[in-house]
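Every protein chain of the complex appears in place save one, which is left out.
Up next, subunit A:
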Amino acid sequence: MSADAVDRPGVAGRLDRFRESHYAAVALVAVTLLGFVAVAVHWAGFLAVGALLGLLSATLSRAAVHGLTFGGLVLLGFGGWLALSGALATWTSLGLLFGLSAGAALGLPTLAAVGVRALR
């Protein structure tokens, strides 16, 4: 059990136990996969996925890592799609807009994950 977790009653306790179980990893993968779909629909998908990742993370630091990992995976996949479209170099040359893209991908899910996990 993680250092910041203690035995809690009710739903919180069940959530703590789930986070430490093998099912947590499966759930993280599922959320990540669903997250790819969600962010393709709306940027708020980053927040929703981040929140779920935070909920599933065993610790605050893991929540941050999961949020950043998800954002990184999205960027990787999106960059690959742009590369296939011949538009990767153009994307990276967009200046502020590129910064906003990368910042949104990495920042939004991380903030959501950390924010949710901070509430335990």
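The rule is simple: a contact is a pair of C-beta atoms (placed from the backbone, for glycine too) under 8 Å apart; a residue touches a chain by one contact, two chains touch by 3 or more; residues count from 1.
What we mean here is this: contacts and distances are computed from a predicted model.
Trainee: Since a chain is absent, check the UniProt entry for it and pick the matching name: "Magnesium transporter", "4Fe-4S ferredoxin-type domain-containing protein", "Penicillin acylase family protein" or "Tetrahydromethanopterin S-methyltransferase subunit C".
Mentor: Checked against "Magnesium transporter", "4Fe-4S ferredoxin-type domain-containing protein", "Penicillin acylase family protein" or "Tetrahydromethanopterin S-methyltransferase subunit C": the hidden chain maps to "Penicillin acylase family protein".
Trainee: Which one touches the absent chain: A:15, A:34 or A:111?
Mentor: Reading the full complex, the residue touching the unseen chain is A:111.
Trainee: Contact with the hidden chain only, please: which subunit A residues?
Mentor: 6, 8, 36, 39-47, 60, 74-75, 78, 81-82, 84-87, 90-91, 93-95, 97-98, 100-102, 104-105, 107-108, 111-112, 114-116, 118-120
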